[in-house]
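What follows is a structure written as structure tokens; I'll ask about it next.
Removed: one protein chain of the complex. Kept in place: all other protein chains.
For reference, chains read A, B, C, D and E in written order, and residue numbers begin at 1 within each chain.
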Amino acid sequence: MCIAMPAEVLEIKDGNIGVVDFGDLKQEVRLDLVDVSVGEFVLVHVGFAIQRLSREEGLETREVFRQVHAAMMEE
Amino acid sequence: MCIAMPAEVLEIKDGNIGVVDFGDLKQEVRLDLVDVSVGEFVLVHVGFAIQRLSREEGLETREVFRQVHAAMMEE
Amino acid sequence: MKVNLMHGAGGEVMGELLRVITNLRHNNAGGIGLESLDDGAVIPLNGQNIVFTTDNHVVSPIFFPGGDIGRIAVCGTINDLAMMGGRPVALSCGMVIPEGFDVADLERIVASMDAALDECGASLVTGDTKVLERGALDAIIINTAGIGVAERVVRDNGLVPGDAIIVSGTIGDHGIAIMAHREGFDFGGQIHSDVAPLWTLVEGALATGDIHAMKDPTRGGFANAINEMAKKSRVGVVIEEEALPFRKSVQSAAGMLGIDPLEVANEGKVVMGVAPDDAEAILAALRSHPYGRDAAIVGEVIEGSHVTMRTAIGGERFIEPPIGDPVPRVC
Amino acid sequence: MKVNLMHGAGGEVMGELLRVITNLRHNNAGGIGLESLDDGAVIPLNGQNIVFTTDNHVVSPIFFPGGDIGRIAVCGTINDLAMMGGRPVALSCGMVIPEGFDVADLERIVASMDAALDECGASLVTGDTKVLERGALDAIIINTAGIGVAERVVRDNGLVPGDAIIVSGTIGDHGIAIMAHREGFDFGGQIHSDVAPLWTLVEGALATGDIHAMKDPTRGGFANAINEMAKKSRVGVVIEEEALPFRKSVQSAAGMLGIDPLEVANEGKVVMGVAPDDAEAILAALRSHPYGRDAAIVGEVIEGSHVTMRTAIGGERFIEPPIGDPVPRVC
Amino acid sequence: MAVGKEILDTLHSLVDQEITLMHICGTHEAAIARAGLRSVLPSNLKIVMGPGCPVCITPQGEIDAALDLVEKGCIVATYGDLLRVPGSKGSLESSGGDVRVVQGVHKAVEIARNEPGRDVVFISVGFETTAPTVAAAILANPPENFSILSCHRLVPPAMAWLLEQGEASLQGFILPGHVCTVMGYEEYERFPVPQVVAGFEPEDILLGLVMAVQQIREGVHRVDNAYPRAVSREGNVKAKRLMYEVFEPFDVEWRGFPVIPKSGLRLKPEFAGYDAQEKYGIEIRHVDKHSACICDKVLRGVARPSDCRLFGKVCTPRTPVGPCMVSHEGACKIWHLYESKRA
Partner (left out) sequence: MAVGKEILDTLHSLVDQEITLMHICGTHEAAIARAGLRSVLPSNLKIVMGPGCPVCITPQGEIDAALDLVEKGCIVATYGDLLRVPGSKGSLESSGGDVRVVQGVHKAVEIARNEPGRDVVFISVGFETTAPTVAAAILANPPENFSILSCHRLVPPAMAWLLEQGEASLQGFILPGHVCTVMGYEEYERFPVPQVVAGFEPEDILLGLVMAVQQIREGVHRVDNAYPRAVSREGNVKAKRLMYEVFEPFDVEWRGFPVIPKSGLRLKPEFAGYDAQEKYGIEIRHVDKHSACICDKVLRGVARPSDCRLFGKVCTPRTPVGPCMVSHEGACKIWHLYESKRA
């Protein structure tokens, strides 16, 4: 289960509400479960951020795959 | 107020229900307020017979007018 | 302002709503358009008069003595085409069905549509179906639109002083049948709707004489139709009370319900204004058709305005278009 | 059996209901009739191909980013005419309005219909209005039927192996905009419906090359339209995942909602199968039109059956017609 | 129509002075209008309408009480006549509640029997013609979830009040044929004014007018009966007995009138269980009428609808201000439909 989508935090309101961007789509999400700052990436599930992602990994998934694969192959 | 229509009693059921004919239209009406027999005419208002009419008068309104008018003129 | 039930019941109030709905610049395709509010539109295409019309059909109960919503949906549109002088060719059908509707009922409705089509040589060629969730809609709604071809277009505004007014049969049958059922008066099968497709009836009349205007007295009944025809034609009409054809059972029921049978819908009748010299011939033509057996000349067109009735007692009164749907009354 | 919501959502289930509703002997007026379940019917009249189609329109909310029910009601029928190769000429309009509906909203809707008509030179020439009592109906229903004239009729069953499949723009915009609104996801104006009248777009494409089949991917979306086209044409289709045009915002929202954008309605798109040699020219013609800027060749017709997708990773899977309206999911 | 013409000729031959008669029955008004009777009467014979339409004379407070019952979730059963009568906040039709049109009280009882989980209230309007039917229903032990909102009125107390005012220059009354069918006409004999009980065919009414004119010509007053096929002096004794077994007269307001002593009917204490007012704690509040509406004068016979400055302008059948414009039998509505164009 558990569809979750990465999004960039654009703004934080009232402590636990974040305005995030899923990719040309801004939405409010709840930040109760993470400590996060504007500009960071989060993983969002059922309207809640459930984890912080590093900015680079949020932006460049393809590159991440490449690196992980490369690292693994080197082992 | 008080639309009422003459109808002929065709049948009596359960004491106080009459099947009457308004003129090509049969309907059940309540007979709580009148003592009446099959073949007699009644005046029906809000689904209740409110008075008995004589058979002749029920059948021949025009003739009734003529008679009343004539009687009146004779006086 | 909010739409209320009176807005849907024909007459002057409905007129207000129609002014909003018909407020379009693109309302006419070169012939007779929406602005005319006639029974249908006319589109000249390649030298032919294409007649085009539509109606939404909502009726409760959906099955009633004498017909059902399927028969009404087909006849309502066939008749609007016929009123314009149009031979019906093709119908569309848009059904909106509430969740939970019985498929067996749907089968009955469709069979009934087919039978009505059969009577006049038209076909139902295109359709659409939507299902709405329980709670969003109470009862099935059927829209039909129709295409016909008219050799000579007949309008509803062509009455001329001197014309004879003809109705093709008894008045009020459908409306009283429906009203009684809806309000819980159980007349069993004693009163039947007159719902019928009128094309072949009208076709015969058109071939017999000069029909100046036609309209089917549906919503708002005869009272509404004759007023609309008179107003649009800028003439007056005098109706003879004693000439109006009524079924006795309908009169009895109307009396019981406190409803004027002139104000309720007919679904298989036409009101026409015809040249006085052709009136008898047209009447005979109508009477020779099964749906026109009780046809009668019921009045005359005069100069002036308003529709009046010469009553049996010799009095005179107006016949007004009804306001709102009639409601049973006891006083 | 009772009608349920799945019966109205397109696909195989809807097919069962359609078998009941289209069970008519009088279903064809000499051209293409109800039996074809194409976007519209064709009636040969006096040497012309008259195209005729109808749709009921129910949409919640009635005003949404990018359009409203009035624009949809006009475009839905214009587009069905266009899908048959028909130049739209005249529309009918049947409105069913719930008591209490705001007249100001009605004015907006009518103005929006007029604007859509303006874009393609058609007129709304005839109509009907019913008002239903509060409780009998939740929201306004608008039926439109349309008449068009086709120089050359295009079917939805004319795909030929080798044809290129073209979509005229981004997929899923309307359905995702509506779905989000309806389920209480507030995307504000970030996602717009694509509702648009496509006649001039289609007209340009028709003049440019050989279009073998067309369909508008409305109810059931692209997935449903392409399957219907393939099935009726008795061919297979292979779609390239990476060629499918999506708006990024729509993809994001579809991801959030757990809904496949291929399965939701578009109201301003056409899917066509075109002769391979004409594909580039037709694509260019489409792209030169404001409603076709994102047009793309997304696949190919092959011998066989089924619609499959070549995925980005190199895999292969079926694209199935959806069962029932999509529902937002979180897992 | 020969008879009708004959009677009409007689009437024309008899009227040789200005005469104004009042009828007190909406059904008379409807019949007169439907037959266009006024158009054939002698020009010096006028018929005006008194407080004879139960819709017109039902005060706004009673409509509001019915609406309160709708709000409490009751099924409200009513004659169609009341459906569109405006209360302070809309009508029963526009209330959005579970309002059912019934043919009569027995159908309302049937609803209560079929839906034992719901509370069913019958809005019980009407004169003496109708009240006995309700009495019969109450005496037949309807189920506990059934009750009535009694809005009944009696004709003679209103006539007495009218005669006491002396405002209208009336030469006589056409008495309501169906009220008299039940009640007879003995109790009208005390009024020192020409009176004729009439039926509802155009000929019935013409006959009644002839008889009234004859009394006036003779300078006498009595109660004549032009409707003998339905009406006798003693009326329907059984119906009267049932009515008084269940109801008792009390002082009550009429729309357009002040409180008239003993002019209403309420349930006797032993039937309190069927009294919706008791059962649901419903109070009937007095509601002041629109300041310019002269319905009260119209109903009292001292003004015609066309004397009202709202008539046909602010007040139309579609946007009724006063009750006389609401009911099918309301003088203003009928005037508007059948007479306004003649002006």
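Observations
We take it that a residue touches a chain if its C-beta (ideal position, glycine included) is under 8 Å from a C-beta of that chain, and two chains touch if they have at least 3 such contacts.
Since we're looking at a predicted model, the values are computed, not measured.
Although one chain is not drawn, its touching partners on chain D can still be listed: residues 4-6, 12-13, 183-185, 242, 258, 306, 309, 311-318, 320, 323-324, 327-331. Contact between chain A and the absent chain runs through residues 1-4, 30, 32-35, 43, 45-48, 50-51, 53-54, 57-58, 61-62, 64-66, 68-69, 72-73.
Assume only the chains that are shown with their structure count from here on.
Drop chain A from the picture and the touching chains left over make up one piece.
Comparing per-chain C-alpha centres with the mean over every protein C-alpha atom, the closest match is chain C. A comparison of the B-C and B-E interfaces places the larger number of contacting C-beta pairs at B-E.
The distance from the centre of chain A to the centre of chain B, with each centre set as the mean of the Cα atoms, comes to 86 Å.
Chain B has residues 1-3, 45-46 in contact with two or more other chains. Annotation for chain C: residues touching 2 or more other chains are 4-5, 185, 258, 329-331.
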